[in-house]
Each structure stands twice: as structure tokens, then as C-alpha cells.
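Only a single protein chain was left out; the remaining protein chains are all shown in position.
For reference, chains read A and B in written order, and residue numbers begin at 1 within each chain.
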Amino acid sequence: MKDMVLKKVEKIVRRHGFDDISVSMENGVVYFNGSVPSVEDFVQIGLAAGKIKTVRGVVNNLYYPGRKKKKKKQGMEEKIGAADIVIVGGGITGCFIARELSRYDLNIILVEKAEDVATGATKANNAMVHTGIGEYMGTLKQKLCIEGHLMYEKVANELHVPYKKCGMWIITTKHTLKHYKIPSFIADFISKRIIPFIVLRRGKKLGIPMQSVNRRELLEQEPNVTGKALAAVYSPTYGVTCPYHLTVALAENAMENGVKIMLNSEVTDIVTGDGIVKSVITTKGTIDTNFVVNAAGLYADEIADMAGAREYTIHPKKGSTLIFDKEYGNYINHSMSLLKFPRTEHYKGGGIMLTVDGNIQWGPTMESPSRMEDKSVASDDIEQIFRHFSLLTPDFPKNVIIAYFAGLRAATFTEDFFIRSSERVKGFVHAAGIQSPGLAASPAVAKMVLSILKDEGLEMRENKNFNPYRKKPVIFRELSNGEKEKLIEQNPLYGKIVCRCEQVTEGEVVDVIHSPVPALNVDAVKRRTRAGMGRCQGAFCLPRIARIISRETGVPMEEIVKNSEHSNLFVGKAKCLLGEGDDES
Amino acid sequence: MRNEFTCIECPLGCAITAEKKGDEITVTGNRCARGKKYVIQEMTDPRRTLTTTVFVENGIHSLLPVRSDGKIPRDAMGRCVRELSKIKAKTPVKCGDVIAANTGGTGVAIIASRDMVKK
Partner (left out) sequence: MKAEVVVIGGGPAGLAAALKASEHADVMLLEREDELGGILPQCIHDGFGNFIFNEMMTGPEYAQHFIDGVKKSDIDVRLETAVLEIGMDRKIVATNPAGIMEIEARAIVLAMGCRERTRNQILIPGTRPAGIYTAGTAQRLINIEGVMPGRKIVMLGSGDVGLIMARRFALEGAEVEGVYELLPKPGGLTRNIVQCLDDYDIPLHLSHTITDIKGKERVEGVTIARVDESMSPIKETERFIPCDCLILAVGLIPENELSKQVGIAIDKRTGGPFVDEHMETSVPGIFACGNVAHVHDLVDDVTLASEIAGTYAGKYAAGKIEEAGRVNITAGKNVRYVVPQFLRGLDMDSITFYFRVKEESEDVNIVISDGDRIIFEKREMVVKPPEMVKVVMPSSLLANTGGEVRIDVEGKYEK
């Protein structure tokens, strides 16, 4: 079997015509070594091997021009504690796992290298809680997406995190089959009848409720949708949430149930011996443990490498998203996506959505290959989104855009989740390659990881004090006048508006600065309170938010950062640049 | 010696060229006499109003806006600004109070641009 697969891979390599590639295989994992002329080749070969059915993982060590060697960081040998289990990574995956594990009587430490949770792919996620209808059949991500989606309402209610069943239109238009030069009456027929039928059938097979509507019905319910629409399938259970709110809520609930979360703590090495995990070395100290969950997102392959458990390579896929003014929030009634064939990576997923806060969101794009640290948005990305999604709502006033951003998805070359215990190191569990539908799948991913940990021998006794509920945070703008009055009576800071676009009060800002996972910089405050997410994008409130952070934390105003350690907002106090100088003006 | 000027006396903004021959200055490009006067002033003794801030103790803000009480030589602005960066005003301040007397040796005072009460 292995020889058959190896032969297939070697054929792929030969087809590409590169002679500096060596291939080997072990335990279902393909290893590439050598070099290729470009990053495109690097990705293509990896993906081609990953497509082979019995290939579990692809470790792609091919060098390409510009590929950076991962710098080894210096950790602290000093032992700072012991844990039953260490979770590496504080995104939606790691925090969900932490919260679920806290149901058991365990000493759990989550280590996150950045200054806050959810700073990686989670932060740039487009917030859709997919039903699973759009995933490739038979994949792990499809299975976990369908499962996870059904678990969402419960956890959102327990944690007081916004979750709306916004519904989703899957729409066919005159553009659906435009790529294929077939006569329009055939294309229309396929788009009106065949494609919706296939979608409905798939939904039925997977147990996902869907309804088919004709053009007239669609236009009645969505007056602003394009006149070129032909048919649609409506998915009523499609949901939308707020990815960073959810991640913060999970982290805080986990902490309340005993989990220790270490921020600004980067894992630099993992010590193993006798085939088991012995300890995790971080920049803040060493933790003795026998169990590690690798939820390190873009860096999961590096973490796996440290433990000698590397079975995949992560290649990033950038996605850009556009956000539009809330004023147009009622332009559509439900989210919508356009079915366009061929289904290249560019046209998979994404759509026009309503966020939980009432903004319209277009995107995301899917760009491959992407560079590891590159989250810039190019004018082509913006153009592409404008072009593609205008096909759904051609008259939408695109000039009411208020923000755009990009994130990197952590993808494996098998383009599926990699969730399993390591073949080589006992106690090391991978929760890697979590790209779309990682957000929707997260409750199921956590459940799966827990069951794997049990099989690996982690003793899981029930934590009798586990409390699944998190206290509802104060969201001033959502309260009635009477509730606002009561709140201000208790604490006058809730009566002082600091962000006028989103009506955020000083009281809420102070709350998040002192919360269990504290917001100590402007972006962390922004993600939790929405201060700075409105149409003025912080022009008015940034000085005030920075001032409040300074006051509440004691950090001098001139040292306040935007997000990470060196993202200083200011270069110093006023007049700090007026040196002695010469006397010419 | 700079001899290309944009007159700022009126919205026309004439582009004026000046030539200095000995003690005489001739100007071309101006459409009225104010332009000539402006350019001669700029060439012999260009002056500006200085507006900046100084640190203030115990105020509701940490900075007090100030202005020069009259125009100071343009070329003394840098020196004055550096001098002013080292002083600290005291509250309470009334709009017009003298904050620094002879700034940068110009003979012009720097005065407060607003009231500021003690915190």
C-alpha cells in the first residue's frame, strides 16, 4: 500500500519536472525534501500529494526562494510548575478545548504566545457558523462542522455570547455557469433546477434543513438581490456569531473553572523521553507535564516538530474581508452566497453577511500561496471582493465601506483538520490544520480532542464545581433606558460615553481592562467593547481609550500599544523630539 | 535670499518675484500694492505669530496652549519653541496671562490662549 502511494507521489514529482526532490513515506505521512523554484510549486506539490486518499499528512520540507528558516527562540529553563495537561494556542480551538477540559478535575495550563487570546486566525474569521453543507463529502472537517454547528446555541447561551440564526441563501445566477460557454437556456435550466436539487439532496443526506425557492420568491424576500438571480436554496439554521467574543468568553469561563492562562508565553521546546511528553519549555518558564494539546494554528507544525511529532506542514491561506456601515444593515434580510462554477479555491465559501452587530460584511477571499506573516490587504483583494460580491447585490453603495482586514488560515496539505494523537509521542495530541469551518466545528473539535486524550490515558474525573455559565457582560447600548439608569446609579462611569459611534461607555472599557483575560491595549479593548469599530474607526475615541488604559494599568500614556509589544501608538511625550539642536528654525 | 513668493494678502495669491539690488527691492507679478509691501516685509524682516503649547502643572490638561503676543522673527521660532519646551506654567491661568516674558530674546511675550483652572 505504501509503495503504491509512494509511486503516485513520485509520479507527481516527475510531472512537475523538478529533479531536486526526494520523497519518502512513513505511517501514512509523505515527506518531501529538497528544493523547488517557487512557492507556487511548493504548494502545488504538497496539495497534489495531500489529495491522495490514503495520505494522512504531508510534511513539506521543500525549500523555495524566500522560505524563511524558523528562528529558534530561547526559552526559560526555570521550572514554574507542573500541569496535567498543557494546551498550546489560545485561539478558538485552544480555548474551547480548555473550557471543555475544565469540566474535569485537572490542572490545566493554556499557553498563548501573543498578548491576548484570539489574535491569530480567529480574529480575522468571518464569523459564519456553517451548517456543513459546503464542505467536501467525507472529510473530517465536514463531520465536525455538522456536529459543532448543532452545539452552538447551547454554548452561546451559557456564555452570553451573541449567536444568531441569520439564515443563508445559496443563490444561482446568470453568472453561476458563465465560465462554461454553454447555451444560456441550458445553463439556466441547470442553475434553476439541477443545482438546487443537488444542494437539497446533499442537505437531506447530511440532515441539514434546507428549502428551495424560485426567483420570484427570492426577489420578494430580498428586494436588493441581483435581477440576474435564477434560484436559491435557503438554509434557515445558518448561524453567525462573534469569534473573538466567543474565544474570550471560553477563556474566561475556563479560568473560572480553574484553567490557568499564560499570555505572552511562547513555547520554545517540548522535552520528551521514553516516547512520552516530559515538559513544555516556554519563554516564561518550564512546565512539567505528560500531555500536550497542539492548537497552535499557523505554528502547529513547528510545535509538533519540537516534540518530534511532525506529521504535517502548515501552509497559510490569506483571506480578506470588507466591512460596511451599519446604516445599511437592513439592505439584506439573510446572509447570501453565490454558487459559481468551477469551484476553485477562490470561489469557495464567503458571502455577503450580516454580522451580529448589524454591519454588512463581504468576503473572505482565499489566496494561495500566501506568506506566513503577511496580513496586508492589496488593492487587487479589494477589487476582487467588490467584483465578486457585486454579482449578488449590484447596487449596494460600496463607498460606505468602513473597514477591511485580512487573516491567515492555517491549512495542512491534505486540506483537512489534523486531529489525532501522535504516532510517535504518547500524550501529544494534534488539533491542527483548523481552517474553515474551524469556527463552526470548534465545539465538536473540542469534544473529539477530549475523547482522544481519554484514549491516551489522561485521567478525567468529573469536576464537581464546574460552572458552565459566564456572567453576562455589560453592553450599555443594548439596555433599555431604565436598565441604563440603574447601571449608572451603581457606577457613574457607565454614564460617560467614550466611543460615540458604537455608544461604548467608560464603565465598559474599565470592565474589560480588569477582566480575567485582561484587555491591556487598544485593540483588545476594541474587540471586547467595539470601541473603535464604528464609522470613525477610532479617530475620536483612540486618545480616550489609551488614556483610560494608562490610568487603569499605571502604564504611562506614551507607552500604550495598539496590540503587540512593539506596536507603540506614540514615540514619546510631547516635545520629546525637541532636543538641544542648533538655533536655526 | 529667497525671491519667489506667494502673496497671502488676498485670495488671488499672486506669484511674485523679487530682486534685491543693493538696498533696493523690485517686485514683479503683484497685482496691487499690498503684494509689494508683503514681499518687502518678507525679504527684510519676516515675522510670524508663534502658537504652541507649554506643559502646565495641576491643570485639567497637561498642556496649555500659548501664543506670542505679536509677531516674532520667523527665524527665531525654532529657538523659542525649544526654550518653551523646558518651562512649566502654573494653574490657575487666565486667557492672556504672560507665561514667558522675553522669549528667545525676541522681546515678545508668550501669553496663555485660554483659561485653565486648577484640577
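Some points to look at:
Assume a contact is a pair of C-beta atoms (placed from the backbone, for glycine too) under 8 Å apart; a residue touches a chain by one contact, two chains touch by 3 or more.
Remember, it's a predicted structure, so these values are computed and weren't measured experimentally.
Which of A:Pro236, A:Gly285, A:Gly329 or A:Pro543 touches the hidden chain is settled by the complete complex: it is A:Pro543.
Of the candidate positions A:Phe18, A:Tyr64, A:Phe341 or A:Phe405, contact with the unshown chain belongs to A:Phe405.
Looking at subunit A, the residues touching the absent chain are 327, 373, 375-379, 381-382, 399, 401-405, 481, 484-485, 488-489, 492-493, 495-497, 500-501, 503, 505, 535-540, 542-543, 546-547, 557-558, 561-579, 581, 585. Not every partner is drawn; the one left out touches subunit B at residues 5-6, 8, 10-13, 48-49, 51-53, 55, 60-63, 65-67, 74, 77, 81, 95, 113-115.
Everything that follows uses one rule, which is that only the chains that are shown with their structure count from here on.
Distance between subunit A and subunit B, defined via averaged C-alpha coordinates, is recorded as 54 Å. Chain contact summary for the complex, subunit A toward subunit B: residues 574-575, 578, 580-581, 583-585. Across the complex, subunit B meets subunit A through its residues 53, 55, 63, 74-79, 81-82, 85.
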